[in-house]
Every structure is written in C-alpha cells, then in structure tokens.
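Scroll down for the structure; my scribbles are underneath it.
Every protein chain of the complex appears in place save one, which is left out.
The first chain written gets the first letter, and so on, giving A and B; residue counts start at 1 in each chain.
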Amino acid sequence: MSAPLLDSLRERTPLVHCVTNLVATTFSANALLAVGASPAMVEDAEEAAELAAVAGALVVNTGTMSRFRAEGMHAAASAARDAGTPWLLDPVGVGPLSLRTHVASELLGLGPTVVRGNASEILALAGREGGGRGVDATVGVEDAADAADELARTHGTVVAVSGVVDRLTDGTRVHRVGGGHPLMGRVTAMGCALGAVTAAFLAAARATGDDPLTAAAAAHAVVGASGAAAGAAARGPGSFVPAWLDELALVDGAAAAALVDPA
Amino acid sequence: MSAPLLDSLRERTPLVHCVTNLVATTFSANALLAVGASPAMVEDAEEAAELAAVAGALVVNTGTMSRFRAEGMHAAASAARDAGTPWLLDPVGVGPLSLRTHVASELLGLGPTVVRGNASEILALAGREGGGRGVDATVGVEDAADAADELARTHGTVVAVSGVVDRLTDGTRVHRVGGGHPLMGRVTAMGCALGAVTAAFLAAARATGDDPLTAAAAAHAVVGASGAAAGAAARGPGSFVPAWLDELALVDGAAAAALVDPA
Partner (left out) sequence: MSAPLLDSLRERTPLVHCVTNLVATTFSANALLAVGASPAMVEDAEEAAELAAVAGALVVNTGTMSRFRAEGMHAAASAARDAGTPWLLDPVGVGPLSLRTHVASELLGLGPTVVRGNASEILALAGREGGGRGVDATVGVEDAADAADELARTHGTVVAVSGVVDRLTDGTRVHRVGGGHPLMGRVTAMGCALGAVTAAFLAAARATGDDPLTAAAAAHAVVGASGAAAGAAARGPGSFVPAWLDELALVDGAAAAALVDPA
C-alpha cells in the first residue's frame, strides 16, 4: 500500500512532532521535509504537550537522554495518547544505559503505536539479555523475533526491528522489508531518521485508513528503496547523506512497495 | 549597497554570537562561516552575557525553547543592548507555542535591531491572529504587512518577513527582496540561517555606516541569490545544502543587490 500512502503523505504534508536526540534533530527534520512532511522539533514539556495534541504524529526518541528531555517526552506522549495522535517510541541505547532504560520502560506504558529499534534495543525493552554496545546492536534482527512478538502482543503495538532485513510485527502478522545499503550503517542517526519517517507514514495513514503495521512497513520500504539508490550513487558515507535526502524526495512509492514481504 | 557590505563583511569576519535552537546550530554556524563571518554558539547565561558584549552582532532564536536557553537569551540580549551591539530576534514558532511566545514578547521589549520571521510569526508577535502550524507559516508575506509596519514603528526596529518575496520595513520605508528557490522550503532551519546571515550584515554595517534596513535587505539578497543558484544546481533538498553553502561563499554582492526592490 505504500504508493497511495506516500502520495497521501506528500499531498497532506502532515505535521510530525519530534522529541528526539541532539545527534538526530537536524537530520530527522531534513528527512521529514524530504519525504514530504512538516517537522516540528519541540521538547519543553509545556510546549511539547501543546504540539503533540495537534500534530499528525509524534516521535519520542531516547538518545542523548536528559531529565529535562524526559519530562518533555512524558508530556508529549501523554498528550498524544489523550488526543488519539499516533506516536512512535524509538528506544535508542536502551539496555546498557540506565536513565533511558528507565524512561523508555515508562513510555512503553503510555501505549506507543509503533516501537522501532535495533535488535539489542528491542531485546532490552522486552527485559531480555541482548547485548548492545553503546547505541549499536550486537545481535541480528531475527534473534529479537520472539521478544518483538511478545512486546507487540503485551502492549498492543507494532514492533519494527531494523537491520539488514527489517522485521515488523503487530504480534500476529509479520512483514519483512529489504532494500537499504551498507553505507546506512556508516551515517549517524539513520535509525532515528527511519523512526521519524515512520511517524510521518502513521500520520498519513489516518487519512487513508491503513493500519499501523502497513504504514510502518511502507515507511521502511521507502527508506530502504531510497537508501539503496543513494548507496549506489555515493562515493562514501559523506556523499551518502545528501544523496539519500534527494532520493527520499524523489522515490516512487509503488516501486518501494515491492520491498515489503508480507510473510 | 550589498556589494560593499558583503566585501566589508568578508574582510572583517565579524564575530556573530548565536543563541539559537538545536536544529539550526550547526547549519547556522556553517552559513556564517561560508558568508565570511565567525560564528560563536554560546547559550549559558553567564557566558552569553560575556560574549554578546564583545561580539559584532547577536542572534536570538526561539526555536527548541527551554527555560535554560531562555535565561541565556535574556542575558545575551541585555548585554547586547547595554553594549550597543546590534541584535536580531528570530521568533521561531511564536504563536501556537506558549513558552516561546512569552519569551519572545519579553525579548521584544529589549529592543532588537531587527526582527525576522515568517508571516505567521510576525502576526503572532504583533498580537494578531495569524494561524501558524508548528513552525510553518500558513499565511503570505503581504498578509503580515500591517502587523510588520506597526511592530517596526512601535519598537523602533526593522521587521523582515520572509516568504517567496521577502518584505522588510523600518516602519517608514519598505524593501522587497526576490530570488530564492522552492527547495529552500524543503531544508530545515533555512530561515534561522537567514537570520544568522542577517546578523553578520548588521555587524558589517557598523563599519560601513549603513542603516539596519539596508543591511538586512543586503543579507536577504545574498541569501536569495545564493539560494537561486544552488536550487538550479541541486537534484533535491539533500544536495541543495552543500550547494547553497558553496554559493554563499562565492556569491557576488553586486549581483545580489539587484534583487532588492526599494519600493
């Protein structure tokens, strides 16, 4: 369904509210603008609550965690829940780092529409051993399959585990998404940008009536297709970044949809 | 007058102090370096006061507002006022978001040399209804003409409203500036970078004796000319960013000056 969803996104330019980390903020905003959404990066608790209530979707990302940002995250996620705004939790670095592990666990209780992370983060969020070193995964996507299914069923959410082949589940159905390029692992905040783009698709899906699993898979496919195209054109990780943003603005939704395998 | 002003700027590399938002900080610093200024991004209240007193100009930008950054803004703007340093207020997101609307109103009372924003932000700062959605304008530049004129006269400041054709006024005279490219709306913090470049021209104008309206119009023309050139060369929003910074370093001030219409 990613062709109509991407078309709908580009037509409506949904407002996507991000409470995200310091490394990802500019890149996520540029990814959202490139794909056709309108980003607003707002983290003060009072302002975050105001914005989350009117935004098309919200991203909460636990990277570069601080107690100040944690307040904004709670306020935004609570306001989104109360307003029925779809929101995505991106548990960056959860597992080896205490504060964000605690905050992410509380945020999970506020009912995110989608949880997106690497395999180590998803294992940690599910309370299992999963390694993780800083913000990098040390295990593969399929190693987190059971934990992802359980998280999805327990919390009534979609869980997207990112890796060479992404695996997304709502606890019943599973979609796998290919595409991408090794250079995506050499650019910081690539996963964070994927989370932001996924939120934009959640906003677009409110208009098309698509469910969150379909929307999240469409977003992963658009990122995978644009990443593959950019990787083929780039000379290295530096030239990959502008090339990827260009591709994100140019990508064809129907072509990207072919990357989704509804297993 | 933008040819001599740009030449003066490049010769003197004025120190431009920015208390700006998290999305804009790297991009604004790179825009300042590209145009020929020396950026210093300093937001701690004690340090901000020290720096604003010795800088050539100051930018205060209300994006990603926090109470911590608000303290730095007050300290910097007060120090600039006391030292006679020209300063620019960029009221990002003012209107729909409470904390920054309150802070921007207080900062306006400290006498900015220039206020630069989109039409919705200028309407909100003038206390009028103007829509605004997150950080995007929902009305056109000319819809904010009356509010801009009134703000300029009441506060003795130059008001620059950015849009397809920018409109700048000191309450008496009006300059319009063309140029630019649609891709500028697909890159985050483009308006913030314009505000920073405008501050660099205010610093340069202290040496040439140009008035703030002339300096601000020259800055908008340089950004418009470099934006048009970059837009023509770019494949999309990703490649626009490095292209624009290159053009900003190469742009000819006299050619840019032709974009200013002193109506």
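Keep in mind that, in the parts below, contacts are C-beta pairs under 8 Å (C-beta built on N, C-alpha and C of every residue); 3 or more make two chains touch, one makes a residue touch a chain.
Fair warning: this is a prediction, and the values are worked out from it, not measured in the lab.
*Asks:* Identify the residues of chain A touching the omitted chain, counting contacts across the whole complex.
*Replies:* 21-24, 26-27, 63-68, 93, 96-100, 133-136, 185-189, 234-239, 241-242
*Asks:* Write the list of chain B residues that the hidden chain touches.
*Replies:* Chain B touches the missing chain through residues 15, 17, 22, 25-26, 29-30, 33-34, 38-44, 46-47, 50-51, 54-55, 68, 241-250.
Here, only the chains that are shown with their structure count from here on.
*Asks:* Since chain A and chain B share one sequence, what rotation angle in degrees maps the C-alpha trace of one onto the other, as a multiple of 5?
*Replies:* 120
*Asks:* Let me have the rounded angstrom distance from the C-alpha centre of chain A over to the C-alpha centre of chain B, please.
*Replies:* Each chain reduced to its C-alpha mean, chain A and chain B end up 32 Å apart.
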